[in-house]
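What follows is a set of notes on a single structure, which appears directly below.
One protein chain omitted, others in place.
Every chain is named by a letter (A and B) in the order it is written, and numbering of its residues begins at 1.
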Amino acid sequence: MVKLEKNEVRVAVFILFPVLILLVFVVLKLGYSFASSTKDIYLKVDSISSIKNGTQVKVKGYTIGRVVEIIPVYQPALHFLAVMRVENEIAMYEDCTAVIQNQNIIGDTIIELRNPETKQELLKEYAVIEGIEYVNLEALLQDVHVMLATVTSTVGVLRDISLDSRSNIRVLLGNLSRSVETVSTVLNDSQKDIIEIMRSFRKTAKTMDEISTELKRHPLKFLMKGDK
Amino acid sequence: MYVSVNVPGFIKKIVQRILSTWNGVQSFYFYVVSIIKSFKSIRYLRFRSLYSIVVNQTRFTGIDALPLLMIIALMLGGTVIIQAHTNFPKFGIESFIGNLLVIIIARELGPLATAMIVVSRSGSAIAAEIATQTQNREILSLELMGIDTKLYIILPRIIASIIAIFSLIIIFDIVAFFGGYLLSISTVYIPIGVFIQTLLDAFSFNDLFLTILKSLIYGILIPLIACYYGLKPRSNFEIPIYVSQAVVRTLLVIFVINAFISALFYF
Partner (left out) sequence: MDTACTPRGEIVTLENVSYSYEGNRLINDISISICLGEDIVFFGAENSGIDFICQLIVNAAGEFEGDVFFDGRPIKDFDEIEVHNFRKGFGYLQRNFGLINNMDVFENIALPLRYHSRLTSREVDERVESMVEYLKLEHCARRRPVHLSSSELLRTSYGRSIALDPDLLLIEHPLEEQCLLNVQVFMSALQNRAFAPHKSVIIITYRPELYTEISERFVMLHEGRIVFDGSTDEFARAENPYVKQFLQASIDGPMQML
């Protein structure tokens, strides 16, 4: 038996470790899978209200696997990865879509995988698919009902608003005609006063003429008149 | 009849520099040719006499360099991921992170950083060891024993260097990948399975072939240049000068060859 020294053992491990890694790489690259007949695929979803452990995964209605684990992911925003363990034998392509939907009105949620129309590279293990969530029928009807109620109440509010507005306009028009009447009265009253003011202006002008004539004739007398 | 021409000093210096570089290249060429010729006597060589040298050199070049190499690999892997997160949108990063690591680390940084570590540690050590052995007349003593020193000294170092660099590049890549992964999960969650799968998808057989090719070329060149400069000193005081030259020239050659290979295979 060959006896190896400590150095030789260390060097042997140092050489064999990378060689082993490379061998595993080559084997994996050549497409050999160490796993059995199933592979794990991740489904990325925003909420897990509709899927749970055991949710069936189907293709064209045929069950090919189930959700086996749901992993919460905190970054960059909270979302979830559902691990779907599916059969290897059904060929799924890279651009396939995953639709989360109800089986029927009262049935459970299922994940329906749909292949693209053209053939592509096969979906690899641990690939991530974005989940598209279909809202279920009951929730849809409820939403429609809520929407109709909201529309009805909105129409009522609009009618109330229009009724209230009509009386307010009438009051407003009355007030407006009264304001016009007041303004015409003020104008009529002002006319007499204006004539009187004009007459007074004329009188004042006449007086001023007289003063100026007197001032021309006897300026000193006029000036001294006041002192006496 | 000779015509005397006044040549400016700087032109003279440039010409002298070119001539000296050319002489250096010629001298290295003859050295390589003499090594190739000495392979004729390989049939007289008992490989067991090289075995302990190969083991010791592999240990020194490879295993002893592992702690340093792993730290550098972790840091580089982390740096690449940090830069990727800073400069790329986070959405969908899990799909291209493998490609990014493979392109930057496996193709370029891994082999280059490994070669730099080996040159600075082992290249300098080989040059200094050979220079000291020459000055101590150990090389002459081997020659007088009928030992082909070119094969006995250079060949085992080349074998050890190829083995060590190949293993170091693989280990560097693995450590850098997982260093990068560990850092990346602090900001973006990527399942380990997805990460490995994207790495596997991104790392092609072409990359594997180039990793092997680079480890072969570096493994041959590093000890070859180190031994060339190790055999040069004619006195003890010249040893540090030639050791320094050995490291600088080897680094230069490695950068040039790395660029050449990248241009040849990826351009």
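Convention: a contact is a pair of C-beta atoms (placed from the backbone, for glycine too) under 8 Å apart; a residue touches a chain by one contact, two chains touch by 3 or more.
From a predicted model like this one, the values you see are computed outputs, not experimental measurements.
Q: Which shown chains does the chain we cannot see touch?
A: B
Q: Using the touch definition up top, pick the residue from B:Gln26, B:Ser141, B:Ser186 or B:Asn206 that touches the left-out chain.
A: Looking across B:Gln26, B:Ser141, B:Ser186 or B:Asn206, the contact with the absent chain belongs to B:Ser141.
Q: List the residues of subunit B that touch the chain left out of this view.
A: 37-38, 40-41, 44-46, 48-49, 52, 129, 132-133, 136-138, 140-148, 152
Criterion: only the chains that are shown with their structure count from here on.
Q: Would you tell me which residues of subunit B are touching subunit A in their complex?
A: 55-56, 58-59, 62-63, 66, 90-91, 94-95, 163-164, 166-167, 170-171, 174, 187-189, 191, 193-194, 196-197, 200-201, 203, 205, 208
Q: Subunit B touches which residues of subunit A in the complex?
A: So the residues of subunit A in touch with subunit B come to 7-8, 10-11, 14-15, 17-18, 21-22, 25-26, 28-29, 40, 42, 71, 73-76, 81, 124-128.
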